[in-house]
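A single protein chain has been omitted from the complex, and every remaining protein chain is retained in its original position.
Note that the chains are named A and B in the order they appear, and that numbering of residues resets to 1 at the start of each chain.
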Amino acid sequence: MKTHSLSNFVKLFIILISTFFFIYPLYWMGSMAFKPETDWASFPPKLIPNPISLENFYKGLFVMGGLQGIFDSLIISFSNTFLSLMVGGLAGYGLSRYKGGRNIAFFILSQRFAPPITFTLAFFTMFNLMNLLDTHIAVIIAHLTFNIPFAVWLMKSFFDGIPKDLEESAMIDGCSLTGAFLRVVLPSSLPGIIATAVMLFMFSWNEFLIQLFLTRSAVKPLPTLIPRFYGGHDILYGVVCAVALLASIPPIMIVTIFQKYLVRGLTFGYVKG
Amino acid sequence: MRSPKSLFIIFILPSLVILSAIIVFPFLYNLYLSFQRWDIRFKGATPEFIGITNYLQAFSDARFFNSLNKTFYMLSLAVPVEFLFGFLLALFFYEPFKGRRLLSFFILFPLALSDAVVGLVWGLVLVPTYGPVDYFMRTLGLWELLGFKRPISLVTTYPMEMIIVADIWQWTPFFFIILLAGLASLPKEIIESAEIDGAAKFNMVRYIMMPLLKQIIGVALIIRIVDIFKTFGLPYVMTKGGPGFASEVASLYIFNQALLFLNITYAASLTIILILIVTVVINVFIRGYGLRF
Partner (left out) sequence: MSWNNKRYSRREAISTAAKVAAGIVIAGGAGGFAGYYAGMTTATPAVRTETKTITAAAQTVTYTTREVITRTVTVGATPIGPVEITLACDAGHNYLPWFDTQEAPSGGHYGQNQAPKIKDVLGINIVGEEIDPGTQFSIYMADLTGPGRYNIIVYFPTYNGDILGGGWAVPLDDYIAKYHVNLDDLPPVYRYLYCSWGGKTYALPYDGDFHALYYRKDVFANFDIRRRFRDKYGRDLEPPKTYDEYLQIAEFFTGWDWDGDGEDEYGTIEDFKDLTWGIFFDRFASLGGLWFDEEMNPLVPNEAAVKALEDLVKITDYMPPGFLEFGALEVFDSMTKGITAMTLTWPDVGPRAGSGEFPVKGDQVGTALVPGYVVGGRLLRYSWTGVGRVMIITVNTPEEKREEAFRILKWMWDTSVYWVPSGLNGEDPFAYSHTGPGALPHWKKANPAWSEEGILDYIRAAAENFAHGYPDLYLPGAAQYTDILSRYIMMAVRGELSPRDAISRTVEEWRSVTKNLGEEKQKTLWRQQIVEYQRAGIWPK
């Protein structure tokens, strides 16, 4: 039908424009990563890197600590995501089912209101006293301040979307509450869990200020390496782009692996009736 | 009869305990500092109590109000666009189609980049003379078309707007992924029965999907609103708050006061005020939006 194909056309158009909008800066970043230093500010700008050079990657990974950065960031972000998801997800479930938790819920959310600068000096003093400066665990703990509230609230809203009847039917059938939770609720909320986990990872992976203050040389997560590229008076654009590209690989891999769970009509487990 | 309440409290407890343990000290320390004056740069200087002087100073600080102004401006433009755009894309990507996985991969990519990198990349894309946008505008004669004699620098002429564009680029995928997960969690039966009943797409979205997604949308909006108040890396790298004070958002100004000017006690009071503002805004939003908890 005419209207049908028109709306399809509009849809296609919007998708194309959007993809162009999203891809273009990524393309520019990618092309910068492959340009040798003399071409970073070339006039007129080179749209396609020529010659293609891997020196930025080499520099970023091996000379400027990119490799250690990836390793450190992975440890921090994975640990933090895991912790936040477990602890926060559980709380999200509790808050979702417990009717009187309004104030607690708001309190938890309010932890996220403070700008990171609030924490830098205090955390520095705190972790210094505990002799935990420049360790992974300090950063993992510090990141809980914003990730737990996020996990709690997001998981709570996903759990809210799952009718209580599901657990109740399961319990009638003889499950304990925990069993119902594990066997029925969790699988139904899988897309939510995936989305939350991905975002938790991203938030921790890309956090900058707190990591900068809590780490020195033993632990050097990726965002703290970026200042290194502001050498002397100039900024090593190409190297920053190369490292950023490499830095985005783990999070993107996670997204890619779990993308298939973000598709329509995904409901597992118990269905009422 | 034992109520199930206690069980749920046990579920909630670990989060509460952990958060209280790590947040309490920084927050109280910050609060404490906001009532002091501490010339930290001088050897042997100690904090001295000055009551609410810092707060009074903040209320007559034109630069602070300017920064709040800029932050609210960013809030009013960035959040709605990010939400609508993200929602639209989620609706489109909800149904499988050819190339869907590849395209959504690109759309989600900006999330994997840190604030500073996003700022840097957009700065590079928009810089005149050396950047691609200006290059296209020049070669296609678009500057003259828009009425400019010479190419202008977008970032210095429209700093807040460019920051907002970069922010939209970075955070639309946030709404995209969450709303996609939300749509994917919708009970199959309801959607299918609506389709069988011949509901128009638009009505389906409006009357069926959105109400079901209301809570998730609400939470995503709250998270994003709160984060905009905290936005730092992006404006810092793109414009450093300039030119002049045109793009100095609240957290940039607080950063300058705390780490550049070393007025940490004054910065502490600004932080408290900012937290209060956020609390009020979120409260208003929750009530107005009708977010249930």
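Quick note on the criterion: a contact is a pair of C-beta atoms (placed from the backbone, for glycine too) under 8 Å apart; a residue touches a chain by one contact, two chains touch by 3 or more.
Since this is a predicted model, take the numbers as computed values, not measurements.
In the entire assembly, the chain absent from the figure touches the shown chains A, B. Per the touch definition above, the residue from B:D115, B:D134, B:D167 or B:D227 contacting the chain not shown is B:D134.
When the missing chain is restored to the complex, the residue among A:I15, A:A33, A:I70 or A:V87 that touches it is A:V87.
Interface note for the absent chain: among B:G123, B:P173, B:G218 or B:P235, the touching residue is B:G123. For chain A, the residues in touch with the chain missing from this view are 37-38, 40-44, 63-64, 72, 75-76, 78-80, 82-83, 86-87, 90, 97, 121, 124-125, 128, 132, 134-138, 140, 164, 168, 171-172, 176-178, 212-213, 216-219, 224, 227-237.
In the full complex, chain B makes contact with the omitted chain through residues 1-4, 6-7, 10-11, 14, 39-44, 123, 126-131, 134, 150-153, 155-157, 240-245, 256, 258-263.
The rule we apply is simple: only the chains that are shown with their structure count from here on.
Separation between the centroids of chain A and chain B, computed from CA atoms only, is 14 Å.
Those residues of chain A that touch chain B in the complex are listed here as 7, 11, 14-15, 18-19, 21-26, 28-29, 32, 41-45, 47, 87-88, 90-91, 93-95, 97-98, 100-102, 104-119, 121-123, 125-126, 141-142, 144-145, 148-150, 152-154, 156-158, 160-162, 177, 188-189, 191-192, 194-195, 198-199, 202, 205-209, 222-223, 226, 235, 237, 240-241, 244, 247-248, 251-252, 255-256, 259-267. The touching residues of chain B, counted against chain A in their complex, run 4-5, 7-16, 18-19, 22-23, 25-27, 29-30, 85, 88-89, 92, 94-96, 101, 103-117, 120-122, 124-125, 129-132, 135, 169, 173-174, 177-178, 180-188, 191, 201, 212-213, 215-216, 218-220, 222-223, 226, 229-230, 232-233, 250-251, 254-255, 258-259, 264, 267-268, 271, 274-275, 278-279, 282, 292-293.
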